[in-house]
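Below is one structure, written out as structure tokens; the observations come after it.
A single protein chain has been omitted from the complex, and every remaining protein chain is retained in its original position.
To keep things simple, chains are lettered A, B, C and D as they appear, and every chain counts its residues starting from 1.
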Amino acid sequence: QGLLDKGGKAEDKSSPIVLGMLVPRSGGEAAIGPYMTNAAQLAVDEINAKGGVLGRKLELRPEDDACDPKTATAAANKLVSSGVHVSVGGYCSGATLPTLPVFGKANVPMIIPAANSQELVDQRQKHVFLINGTGTQQTDAAVAFMTKKGAKNVAVMHDNTSYSKDIAVQTGKDLAEPGGPEQAILEAVTAKESDYGANVTNVMAKKPDFIYWTGYFQEGGLLIRQFRQAGYKGPIMVADGSVSPKLIEIAGKADAEGVYATMTQTPDTLQGADAWKTAYKSKFGSDPGPYSNQSYDAVRLAAEAIGKAGGTDGAKVIAALEAIDGFQMFSGPLKFTPEHTLTKGGFQILSVKGGAFALEDALA
Amino acid sequence: MSAPGTGGASGLDRVSGFARGLFDSRWPGPVLLLAALLGPFVNATPYALNLMTTTAISVMLAVGLNIVVGYCGLLDLGYAAFFAVGAYTSGVLATRFDWPLLATVPVVLVATVIAGIVIGGPTLRLRSDYLAIVTLGFGEIIRITANNLDVTGGPSGIHGIPGLFGGEDKVVFYYATVVIVALAVIGAARLGRSRIGRAWRFVREDEDAAAAMGVSPYRVKLAAYIAGAVWGGLAGVLFGAHLSAVSPGSFRFLDSALILMAVVLGGMGSNPGVVLGAIVLAVLPEALRDLVDWQYFVFGVLLILVMLVRPQGLWPARSRETPQDAARAVRPEVRA
Amino acid sequence: MLEVSGLDVHYGGVHALRGMSLTVGEGEIVALLGNNGAGKTTTLSAISGLVRPSAGTIRFDGRDITRASPPDIVAAGLVHVPEGRRIFSTLTVHENLQLGGYLVRDQSVLRSRVERVYELLPRLAERRDQHGGTLSGGEQQMLAIGRGLVAGPRLLLLDEPSMGLAPLVVAAVMRLIADINAEGTAVLLVEQNARAALRIAHRGYVIESGEGSLDGPAGDLRADPRVVEAYLG
Amino acid sequence: MSQLIWNGLFVGAFYSLVALGYSMVYGIIKLLNFAHGDLYMLGAFAGFAMLGAAGGVFGSMTLLPLLVVLVLTMAATGLAGVALERVAYRPLRGAPRLSLLITAVGASFALEYGMHLVAGADPRVYPVRLGGTTLDLLGARVTVQQLVLVLIAVALMIVLNVLVTRSREGRAMRAIALDPRAARLMGIDVDAVISRAFFLGSALAGAAGVMAGAYYGKIDFLMGFLIGLKAFTAAVIGGIGNIPGTMLGGLLLGLLESFGTYWLGGEWRDVFAFGVLILFLTVRPTGLLGERVTERV
């Protein structure tokens, strides 16, 4: 509508409820997009099969943000213009940040499944909810486990993206606390390369007895392999962005064996979640991957909140989200903190056993 | 390389004759401006406004880069560096020190001029191929530095940048942008048609011959570089204000390449062409967005096709002698 | 051996050649004279395939080469030494000469031809390893001619070979052309130095505004008052 | 120290191999062939497909099938390069040289996202992987496979160098670069020579792609982008169009990265590498082995 047309059309109460989802589908992070949209679609289909929400169907509208702020803003505006009710996307923090005011202005609540940069939290925007564990929660789990394993000298590695660097820097801060292990080195790699020999050499020179990789699975797989080739025999741990079967494939089964991961609860570790995995696999022909479960939960949470709010009005949905207590998700029962983050990340430690991730330590 | 000789006047010639008439006329500029001003009356959804605003900013970038590449013939593969300097300078001042955005503009001007001198100063004597790699390197250096430093907010960048006048409506911002960009386009065009603009083209065509006429290639190139930097920096201010956030992800090599492509696609050295090129390159990917996975494949194929059809660019630069200028014949006045 | 008839060439809107015709017989030197912009260079370029004529035919040894590509034409033995020398500036003199014999497969033939050029134009031998672009104007002109000779042409098109040459060298080059001709190479010679050209040529053409206006044996042309006035003085 | 050098040289060998094609093409038609890195990607995927298809035939052998696949891939990517030139570059001969930039970027997008359509965005893992028997070479950990790869790379480069600099082909390439019209007058079939240059360059990129796939294991549709950029950098600092220079340029870049990582840490590596290159170019404005040309007036 043009500038002079005032007032929108009254909403049709029988039309579907639209969930917008910004994920990267092109560019360097394109591999992630399908994992997230597939899982979200799975949730939408399941809810619709049960009759939808408030008698209305759900509709998922994914858009490519290419992990690029400009493209993300355009996509967010497109979603807003097409009248989405809730946003359930957000993967790259740098691309998600500029979309906050876009959704905020249109009064669209955002349930962010993956992006978890501290910046998103610090903004304390009323309409923004993060359902991925925050970096701090993850690093707490990571450092607890390192301590438990008796690590003395930890190499922390990241890939210079905001997600990864946040966790790495936070881990460094935690390690700086007296007692517990020391940080041997904070090493950054460049994402999307193949050869990390120089980084490996750098790290090896510091003789670490524990390595924590906070980036994604593609580089993670290569790093594991290259560390093993360089003769590193100690434990390697990866953060949740690396928890994917592809990590094991890229590193090679032998080299990946025994690798730890900090991860929220996943279908792999939850009792009775096999059905979910099977459903996903039968529908999309591949295993779920990074942020599949969070995306799935984001849709379910959105449906729950809209149901509780009795409609799609943004303010009411936000209130309903704030009021949620005990909604069951992969990461455990949900209640938002005042910052709109998870109370407890629900992080556990997984490890690769026989070529697949399995629960190692629930860190109860 | 291929033979320039062609057959007699063909149908194509007649069509291009018409096109030439269109291209040489004076009205496309005002018409385009009018369209830009009327746009929101047709469609003022956030999406349309956003697209129009980013397009306008791309136009400003392309016109700025055209000064460097089109007028002066300096291949710049890292133009996003200046864009970044502008966006970060104003963004940091506005968010960390709570300056009003307009107040940051003078600082941005100084910063971009300095950036232009720092980058161009030591390198403009290099041959163009090497200049290309140097600019590419500087583009990467600026981006990585922004990514690594804390003042710039690291990889997630800075956010919460107010609008131009402090949180104005998106429509107001759009109109402000259109006005600024229009002035920038006119400014660039006027520079192109002046003494300095001619000097840029002389240097582009033949540095030695230009030097023999007293044109200092180095200074002239530096001037082009600085002008380009200022245009890019100001566009950066608009960009930051528009997105409310600035992060290193906006200043990748690919972004520099896209601005360069706007210049080439439109027609190097031709202001209307470059404006057109920027519009096409900003709108096309969005127009193809609904093709989802086919989007960039089709985009790539279209780029090739467009160039095959118009190898000189959409709206190539022409000798711009006006009929009056071309005809004026004065008797030689012999000086004593 | 070369028959050009009714050649028309356009550059965009400029009609540079209008029905130009000429012939060069086996073993002949034919001079092509004309004012600036008359279309001499264009004629040669059309023959060697650099410029596509819009009408007319070019036959070489009876074969139609009107639309043939320059490499094919060179392979047929028709070599063009272009206006403005067009030396490969960052290649050495020696490499420039070798390139002249690009189509000569037999390395020993190539080598002996290059050596022959060094003998004919000793200045080039002195400058063997210098970059072509750093030669003096006259040296470049010698190189351009030498480069053309290495190809072993049966018909040589020369565009203003005396340009930029010192008087002594002009004489030497003219003698050189006559010598090659004596060995059986036909020559189509565009020259501003009409006097010299008509001395060594057997026949000549005068071209005006893209059309042949006069032709005949060189001796007749030298005596023709119109030629004398415009080109000999 | 020797480990740093070896790391740098190993990575640098890949850069060189890819850079050579870049350099040849850039050397002749001054084209920033943005699609060159994507030919590397194409090679990696072609090798992937062939190895997958041939899995049964060769059984458990690794090196022999890999060599066969390497040669076949080189032929395939070489032809792809020729086709690319034919479709996207040749029709623009005579247009401003930057016009080709657009078709190059277009071709790059088409190749990348074409592969995205065919193979998806998820990375693929090579069926054959070069494992690692490590040797100690002057204090550096070196695997036999690395040595073999470097040897293959060096061999390919030497062959190319001989082909291009010692022959009329190389002279023809340089002549075309300087003055294509005059080159035609020498009897050089400009189109054919350019096609051959594309074939060679693309084949080398394809070889590098297969080798990278087999060694690192992971391939994806965007894997060519960064290395394309690095290759361009290497080609330029080597001295444009200069084959040995380009090889050195690739190795130098690899070393700079290796030492940059060591001295300043991974996040400043590229700043260091580019910073040194820029400084280097300001003192030696013609690249490593580029000829110092005094153009006369």
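In the analysis below, a residue touches a chain if its C-beta (ideal position, glycine included) is under 8 Å from a C-beta of that chain, and two chains touch if they have at least 3 such contacts.
As a convention for this text, contacts and distances are computed from a predicted model.
Peer 1: Between "biotin carboxylase", "Heterodisulfide reductase subunit A", "Acyl-CoA dehydrogenase family protein" or "ABC transporter ATP-binding protein", which matches the UniProt record of the unshown chain?
Peer 2: Result for the unshown chain: "ABC transporter ATP-binding protein".
Peer 1: With the full complex in mind, choose from B:Arg198, B:Arg289 or B:Arg310 the residue touching the hidden chain.
Peer 2: Residue touching the chain left out of view: B:Arg198.
Peer 1: Which listed residue (C:His80, C:Arg113, C:Arg147 or C:His202) would be found touching the missing chain in the intact complex?
Peer 2: Touches the omitted chain: C:His202.
Peer 1: Among C:Leu22, C:Met142 or C:Val187, single out the residue that touches the unshown chain.
Peer 2: Checking the options C:Leu22, C:Met142 or C:Val187, the one contacting the hidden chain is C:Met142.
Peer 1: Which one, C:Asn35, C:Thr57 or C:Thr92, makes contact with the chain that was left out?
Peer 2: In the full complex, the listed residue that touches the missing chain is C:Asn35.
Peer 1: Would you write out the residues of chain C that touch the absent chain, in ascending order?
Peer 2: On the side of chain C, residues 11, 14, 33-38, 41, 83-85, 123, 130, 134-139, 141-142, 160, 163-171, 174-175, 178, 192, 194-196, 198-202, 217-219, 222, 229-233 touch the unshown chain.
Peer 1: Across the whole complex, list the residues on chain B that are touched by the chain not included here.
Peer 2: Considering the whole complex, chain B reaches the absent chain at 187, 190-191, 193-199, 201-202, 205-206, 208-217, 223, 319-321, 325-326, 328-336.
Going forward, only the chains that are shown with their structure count from here on.
Peer 1: By CA centroid distance, what chain is farthest from chain D?
Peer 2: C
Peer 1: Rounded to a whole Å, what is the gap between the Cα centroids of chain B and chain D?
Peer 2: From the centre of chain B to the centre of chain D is 31 Å.
Peer 1: Give, as an integer number of Å, the spacing between the C-alpha centres of chain C and chain A.
Peer 2: Centre-to-centre distance between chain A and chain C: 74 Å.
Peer 1: Averaging only over C-alpha atoms, locate the centres of chain C and chain D and give their separation in whole Å.
Peer 2: Using C-alpha averages as centres, the distance is 42 Å.
Peer 1: Among the residues of chain C, pick out those that touch two or more other chains and give their numbers.
Peer 2: Only 49-50 qualify.
Peer 1: Where does chain B touch two or more other chains at once, residue-wise?
Peer 2: Expected reply: 4, 147-148, 293, 295-296.
Peer 1: For the complex, give me every residue of chain D touching chain C.
Peer 2: Against chain C, the touching part of chain D is residues 168, 171-172, 174-175, 178-179, 181-189, 291, 293-296.
Peer 1: For a test of understanding, state which residues of chain A touch chain B in their complex under the given definition.
Peer 2: My answer: residues 1-4, 25-26, 63-64, 67-71, 73-75, 77-78, 80-82, 92-95, 97-98, 100-102, 105-106, 117, 119, 123, 160-162, 165-166.
Peer 1: Where on chain D does chain A make contact in their complex?
Peer 2: The touching residues are 3-4, 7-8, 10-11, 14, 113, 116, 120-123, 125, 129, 132, 134, 141, 143, 212, 216-218, 220-223, 225-226, 257-258, 261-262, 265-267, 269-270.
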